[in-house]
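Okay, here's the structure, questions in a sec.
One protein chain is absent from this view; the other protein chains keep their places.
Chain naming follows the written order as A, B and C, and within any one chain the residues start at number 1.
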Amino acid sequence: MIEQMNIKKSEKIDKIPIIKPKKINEFLYFAFRNNRVRVGLGVVLFFLLLTFIGPLLTHYKWDAYIGPFSVPPSSLYWMGTTSYGQDVFTQFVLGLKATFLVGVIGGGLGTFIGVMVGFIAGYRGGMVDEGLNMITNIVLVIPTFAILLIIAAYLKVRGIFVESLFIGFTAWPWAARAVRAQTFSLRSRDFVDMARMSGMKPLKIIFTEIAPNMMSYLLMTFILQFGGAILIAATLDFIGLGPTNAISLGLMMNYAVLSGALIYRAWWWFVPPGFAIMAIVGSLYIMNVGLDEVFNPKLREM
Amino acid sequence: MSLEVKNLRVYYQTLRGDVKALDGVTFNIKDGEIMGLAGESGCGKTTLGHSLVRLIHPMKFIEGSVRLDDEELPIWDMNKMNKYRFSKISIIPQYAMNAMNPTRKIGKMTSELLGSRGVNYKNTLTELNRRLDLVKLTQDVLNMYPIELSGGMKQRMVLVLSTLMNPSLLIADEITSALDVSTQKAVSEMLVEFRNRKYVKSMIVITHDISILYQIADSILIMYAGKLAEKASTEIIIHSPKHPYTKLLISSLPKVGVRYSEKKLVGIPGNTPLLLNPPIGCRFRDRCPVAFDKCVEEPPFIEIEKDHFVACWKELGENA
Amino acid sequence: MRRYFGRKIIIYISTFFLAVTIDWAIPRFMPGNPVVNLLSRTALRAESAQAMYSYYTRAFGLDVPVWKQYLNFWNALFHGDLGTSVLLFPQKVATIIMKAVPYDAFLLIPAILLSFYAGNKFGAFAARNKWLDNTILPLGYILTATPYMWLGILLAWSLGIVAGIFPFASAYSFSMVPSFSLAFILDLLHHWFLPFISLFLIGFGGWAIGMRNMIIYELEADYSHYLEALGAPRGLVRKYAFRNAILPQITGLALQLGVIFSGALVTEVVFSYPGIGYWILQAIQNQDYFLLQGCFLFIIIGVLVANFIIDIIYVTVDPRTRIGMQGGSA
Partner (left out) sequence: MKKVFLWSLAVIMVITMVAAFSLSGCNTTTTTETAAAATTAAATTAAATTAAATTAAAAALPLGFSYNPETAKKILADAGYKDVDGDNFVEAPDGSKIALTVTCPLGWSDWMEAIRVISESAQAAGINLKNETPDYGAFTTALFGGTFDTSLYNPGNLANTPWTVYNAWFNHPIVETMQNGNYGRYDNKELFDLIDQLGKVSVDDVAGIQAVVSKIQKIQLTDLPYIPLWYNGVWAQFSNAVWTNWSTSAADTPKDIPCTWNEYWQRGGLMQLTELKPVEGVEPGTGTYPRNETLYVSGAAWGAYSDSNPLIPGSKANSSGTIGLLYETPFMYDPLTDKMIPWLAESGSWIDPNTYEMKIRQGIKWSDGQPLTAEDVKFTYELGKNFPSVWFSPMWKYMTEIVKVDDYTLQIKFTDPIYQEFSYNLFNLPIVPEHIWKNRTEVEVSTGINENPVGSGAYLWDAKGMGPDRNVWVKNPNWWAIKALGLNVAPKRIVDIRTSGNNVTLGMILKGEIDLSNNFLPGVAELINKGYVQSYYPKAPYMLSANTACLFLNLTKKPLDDPAFRKALAFSINTGDIVNVAYANLVQVANPTGLLPSLDKYIDKTLLGQ
């Protein structure tokens, strides 16, 4: 949904904001004055911090049986234990790591492919555009999740990295569309014409003239892809098609449900992982709106 | 008196502080008068035009009074103003090209707009058609979507629309800037025609292009850096301006049609002062060839002869 | 007009072709031999197992060369034959899916339409209202960011298990036989509510913020300013803004269908609601690639058809496309 919204917006903003280096400070100034950015960033950083500090605070292996079966949170087991007596906190922090990794790799890859396709389609136009557009639309229409299911089920042993790759490879069309629209609006700008007339190579133009002017936009696209990848991964994991050799937040929920945690009311097992995902992705989205306001002053609060 | 503006101050709020875009303006417009409003970009002419109709953030009303037909306009209050908009004071915006809702048929939109003002569309239809003929638009534009009209057609449509309730003041903001010379002429003549037919009592025509004003305006108001420089009948402004800025403006006026604002004023060294914290005294001082020590004081905007107002110590000095 | 739809149809056809091909490839590239899985731990002695193995291989038409299998697949497809299920051998995949489809329709159609309607209305309402914007809208973001299954789990746990108000499994009570009795219909709705509401809420959030952000752009558009300048009441201005903001939302709906389907999938899993999603999971867990194939194919077709319908709707509501198309460009 969010991605869609963004594409349409991009098509609406006739003049997209341009951050020149000298404007960076001003951008930061606004960014840190914007509550949405503040809150969003805050939450994300908090969890990011937890992923890096968490493992240092636990000396357990996520799948090791270290305590009594399904005990509620206590000073000994901060988030309680699973019905197999594994430490939920350990699983949680490692799950967070997996989540962020999927976000960065999957989201990053998705953005990268999307941006590339978008740039080329938008800048070249003509048949190239037609073709790429066709592909984009096809991938957009195919329920990629179904494909992911199948690919996932096909892999014998899956890792978080592989999972991220597949997500990245299926999640790019949104970005492609948005970036294409942007590039369209930019390629006719005089500074691009100048570059073109000065005989610069198309790719060079894209990277030195167009891309930098879309930084704000690319950043927002990346954020959305990041959040999207996390959600897809969670869904896959929950169905039991997640990593086979590691723990993730989605898998935690999967195990919890399989082991009847709902009935035993072991809420500490299945509430935190979902909450973390919700909090991270949610604040990413909110942050995104904040940035949007920063980049497009006319949207700022009256 | 159609319009009386007294000491109107409207600032722009920015993070660096208030930009004094309109810093105490006082002038009148007579019934039936078409007043041109000219000046370099950023001199506050558009601010003036807009603040009279739609004063919104980041614009901030500071002080002053605006009376239209001896009635105080609550321009500081978006909602209260609604009563006067369209019916008493109306505008043809700069962006007339896309001023109409793209997803509504023009006729439908018009009727809904009128309806919202308690006017029956059916009854006005004959009048509407007459005016459409006047601006050389066929009646079936009413069954079209804006996208189906050319730029000029849209502009004329907006002209008809904005004046449909016979406002006593119409503000035409840069309406010609997007048009080619011939169309410019046509449109401006239509404005005059509308005035003559009393569709609108009086007008403020905001433009870069003094040559247009020369054709249509009765009087011209020159602004500089958020203040009024000179107001007089078109003849006087063009042929015997008093204010040194006006003089330079006119003298540097290139051949008809070309808008000077596109290049820096030749012969006028320096730039317009930043309105964030403008210099005290005459704001033209730094660039003024005839500036003298008195100019550190704020020059009043005084009528030196009938209907000729100037804000310059030199002029005042001579006539004092 | 023709050009526009011509192009659309090309996209749809090529999508369909590609999807079906991928779809066909699934069981062939999957690990594990369906026949082996079907026969595992049945016969007692090795040689009898061999006999049956070859027999069932023929039964599944896996004994001909791959390219032939591919052609047979298309051929069968146009005869509405999606093959035989392994999990439910010897049942036909088509019959299984047809039994499941009503549940999906029953769950998805209301969820999608209602959330779309309510979400957009609410988003338009919240836009440019400082108070709502800062209080309720973040909620919208939280909702879209909520993993479908987690919301499902929470609802099943809180309302289903702890409070015990709603059942959290199956489409109707195990003590019921489907009939047109009031009791049965109530029972049906009772079981339908939780999955529905979790789909609805998440959709709602998404559409609400989508509309909110759209309409803010529209309210800043020139035509809105002009209306204000002519003293049009807030209501009219918003009405126009909404009318323009809804268009991208409609395309959004078309493009979201795939995502919504996947959401429905996990939701059905959580509430063991016997729709397609439920079968997909069954198929995956039991390595029933033929069933998986069928479900996937069904989703593809569903999404494509829905997209096409939405395309038509869009053209009728947005004059610009229509007129653009008369101009011959789209």
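We adopt the following convention: contacts are C-beta pairs under 8 Å (C-beta built on N, C-alpha and C of every residue); 3 or more make two chains touch, one makes a residue touch a chain.
Values in this document were obtained by computation on a predicted structure and should not be read as measured data.
**Q** What are the shown chains in contact with the chain that isn't displayed?
**A** Result: the unshown chain touches A, C.
**Q** Out of A:32, A:46 or A:69, which residue would touch the omitted chain in the full complex?
**A** In the full complex, the listed residue that touches the missing chain is A:69.
**Q** Determine and list the chain A residues touching the chain excluded from the picture.
**A** On the side of chain A, residues 19-21, 24, 51-52, 55, 59-66, 69-70, 83-85, 94, 97-98, 100-101, 104-105, 108, 153, 156-157, 160-161, 207-209, 211-213, 215, 219, 222, 240, 244-246, 255, 257-264 touch the unshown chain.
**Q** Tell me where the left-out chain touches chain C, residue by residue.
**A** 30-33, 36-53, 55-56, 59, 85, 87-91, 96, 99-100, 160-161, 168-171, 173-179, 183-184, 269, 272, 274, 278, 282, 284-287
One rule holds in what follows: only the chains that are shown with their structure count from here on.
**Q** Any idea which chain sits dead centre by C-alpha averages?
**A** Central chain: A.
**Q** Taking the mean of the C-alpha atoms as each chain's centre, how many Å separate chain A from chain C?
**A** 22
**Q** Let me have the rounded angstrom distance from the C-alpha centre of chain A over to the C-alpha centre of chain B, please.
**A** Their C-alpha centroids are separated by 50 Å.
**Q** Could you give the separation in Å between the centres of chain B and chain C, each centre being the mean of its C-alpha atoms?
**A** 56
**Q** Can you list the chain A residues in contact with two or more other chains?
**A** Within chain A, residues 302 contact more than one other chain.
**Q** Which residues of chain A touch chain C in the complex?
**A** 1-2, 4-5, 8-9, 12-13, 134, 137-138, 140-147, 149-150, 153-154, 156, 227, 231-232, 234-235, 238-241, 250, 253, 256-257, 262-263, 265, 267, 270-271, 273-275, 277-282, 284-286, 289, 292, 298-299, 301-302
**Q** What part of chain C is in contact with chain B in the complex they form?
**A** Those in contact with chain B are residues 221-223, 225-233, 235-236, 240, 243-244, 247, 317-320, 323-324.
**Q** Report the residues of chain B in contact with chain C in the complex, numbered from low to high.
**A** 53-54, 78, 81-87, 90-91, 93, 95, 98-104, 109, 112-113, 116-117, 145, 147-148, 158, 161-162
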